[in-house]
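Please read the structure below before turning to the comments.
For this view, one protein chain was removed and the others were kept in their places.
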Amino acid sequence: MRSYRTTVPGTVLVVGLVVAACGSDAGNDGSSAAGEQITIAFESYNYGTDGVGGEGTQQLIDAFEAEHPNIRIDPTGTPAGEIHSSVHAQAAAGDPPDVAQIGWSKFGFVQENLPYVPFEQVAPAGELQAHLDGMYPAAAELGRHDGELAGMAYSVSTPTMFVNADLFAQAGLDAQSPPTTWAEVRDAARAIVDTGAQGVYVDAAGEAKSDFLTQSLINSNGGRLLGDDGSLQLDQSPAVGALSMLGDLSVDGLQPPVGEAEAIAMFEAGRLGMLVSSTALLGGLAASTDGVFDLETAGLPAFDGHDVAPTVSGAGLFVFSDDEAEQQAAWEFVQFLTSARGFTILASEIGYLPLRPALIDDPEYLGDFFAEDDRLLPTVEQLDSLRPYQVLPGESGQQALELMQDQAVAPIMLSGADPEPTLATVAEQMRELLEP
Amino acid sequence: MTALTRARPVAYLVPALLAVGLTVYGPLLAVAVLSLFDFNLTTRPPEWTGLGNYREIFATPGAGQAFWNTVGYMVAITPLSVLAPLTAAVVVWRLGGRLVAFYRTVFFLPVLVPPAVGAVMWEWILNPVLGITDEPLGLLGIGPVDWLTDRVPAFAAVTVVSGWKVFGLSFILFTAGLTTIDADVMDAARLDRAGEWRLLRHIVLPLLRPMTTVVVFATVVFAGPWTFGVIDVLTQGGPAGGTSNVYYLLYQQAFSFFSGGPAAALSVLITVGFGAVVALQLRATR
């Protein structure tokens, strides 16, 4: 071992280019022959959190360990907003976790900066395809990059409309047949506003993850964020139309001009009729609105003349092990988490989407659960029309994405900015950032 | 204190210089070197780009606004971070009596509240629909304000919430500074029948000057980091960059410097820029 004295100045030096150049050299603790006990480090943003997310994740880990007595899971909880940076720091120090749960909104960052191991290298030949069979194709393909599967779809959610059935009843509406188009949403919101409450809030203007809703709206209005050639289409008519709808809601007094957190607070307080957001909120809202009002759900409303085409938010699982035995164990773990049993726990305990359609009616898996609580069903039904989440490419992709959310979506939705010129300006700025 | 020329003073400075060298300037040097490269420390070797990262930072949309907001916060927060706590500390000190401990504890409360929680409490107070500010503002003849989605109110909100936390910090510094004022000086002045104002102007404020310099310095240097946490919870820099500052820009750029060269470049620019401001300030107040 080096002494402390030489380590310190040495460290200062290596912090610079030396570390950068030499890459990972820290040894993995404990080598592993077959049959021996092996430990997998798992970094997750659900693990350890209060409520259903933490409990569900613990249950998944316990079930896996019971099935695989030779593999121990060493979990760490890191908030969703910091987990990619945390993994990055560990990777730079040469010791990334074996498996990490990283949000799709950070997928661009993962592609550029994290030393993930594609599943083609992690899984034994043939096993990968067999595992992906039976998943919704759009979900299975979410994590594909450069022809390889970088991430496995795991904790995935999709847009849904939460409905305050009490406010609906007060306004003379029926929460059992909620609005299915934006025109109907406007009518319902008008009726609710007339009773003195707030109408509807579309959670598209948040900074970090709400861009999946922006994409879902553009898709559902017949467009895409990125064309087949990768060109940005934010200033074309489907996007302009989708965002104009958002802006009109606020201008006409049907949508309160507030931020995401305040809108959720309003909905929980029972003062907002409809909240269009991610299904991930279901577990939390179900708990916090219990005893306040009757909570119902509906699918993402459609634009007239178009089918809904939502995309997803949530996270995938990425493998970083460089040792073959650890890769094998990591693969076992990922396989379990995204197996029929895994998705059963994810859906029934936490409220993430069951990405295997066969589970939904199967009494051995989710059949009984959905018979009892159908609030996840409207969105499960729209999974057939799921579109892959589009990642803005390149080093500045994340910056372009935040530019879109901060300078276009939020001003149009909340501050009355004129959609067409705003989108034209911001699209131009984004193109400059996205240029290779 | 008189300065000596004999003896060897260096020993007193060694621990401090060692600490800053190893944990601040060493890493900063590495960051400065890295700011000339395109790098990520993980998947690819660094690539020389010269000043490319700096050009990129200057071309970032919103960089200019973030810079001016940084200056704006420094100025806007001064009444809450310097003047109000100075006044409060002096008044409490002159009043004395049994309520002193009460004031000292209450004024310090915001500092003790976890930052994430403090900003969240304000978020609720400022929520236009829950409408807690409507009635007090109505009494002043001001209509409901959309605190966090209008540019000017949002800027004001970030300033007030940051100031709310800083107030207690400055208050305790001024209070501590007052304790070093010699009782004899005050007694002598009182024997001269000096009035309260003259006492304040000619004795208390001059004696508080060392501490005032510290508090002004702290305001200039820490206004950025203080507002950062509040921006993060309340506005995320919005509406349309209206409340962003250079620290928030840095956070957005990369969160941690090695997500990219531009963030490293911005780190260097912030350090050098503030260094220039502080150098001027110290020169002016010497």
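In this document, chain identifiers A and B correspond to the written order of the chains, with residue numbering beginning at 1 in each.
One rule holds for everything that comes next: a residue touches a chain if its C-beta (ideal position, glycine included) is under 8 Å from a C-beta of that chain, and two chains touch if they have at least 3 such contacts.
We adopt the following convention: contacts and distances are computed from a predicted model.
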| item | value |
| --- | --- |
| Chain not present in the shown complex, as UniProt names it (candidates "NADH-quinone oxidoreductase subunit I", "Tetratricopeptide repeat protein", "Raffinose/stachyose/melibiose transport system permease protein" or "Carbohydrate ABC transporter membrane protein 2 (CUT1 family)") | "Carbohydrate ABC transporter membrane protein 2 (CUT1 family)" |
| Chains in view touching the one left out | A, B |
| Interface residues of chain B (partner: the chain not displayed) | 1-5, 7, 9-13, 15-17, 19-20, 22-28, 30-31, 84, 88, 91-96, 99-118, 120-122, 124-125, 130-132, 164, 167-169, 172-173, 175-183, 186-187, 196, 207, 210-211, 213-214, 217-218, 221-222, 224-225, 247, 250-251, 254-258, 263-264, 267, 270-271, 274-275, 278-279 |
| Interface residues of chain A (partner: the chain not displayed) | 4, 7-8, 11-12, 14-15, 19, 26, 45-46, 48-54, 75-80, 82, 86, 89-90, 92-93, 95, 155, 261, 264-266, 268-271, 280-285, 287-288, 290-292, 350-351 |
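FYI, only the chains that are shown with their structure count from here on.
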| item | value |
| --- | --- |
| Centroid spacing, where centroids are CA-atom means, of chain A and chain B in whole angstrom | 35 |
| Chain A contact footprint on chain B (complex, rising order) | 22, 26-27, 29-30, 33-34, 37, 39-43, 45-46, 60-62, 123-124, 127-130, 146, 148-150, 235-241, 252-253, 255-256, 258-260 |
| Contact footprint of chain B on chain A as seen in their complex | 8, 12, 15-17, 19-21, 23, 82, 85, 88-89, 91-92, 109, 112-115, 198, 207-208, 256-259, 261-262, 265-266, 269, 271, 395, 399, 402-403, 406-407, 410-411, 414-415, 417, 429 |
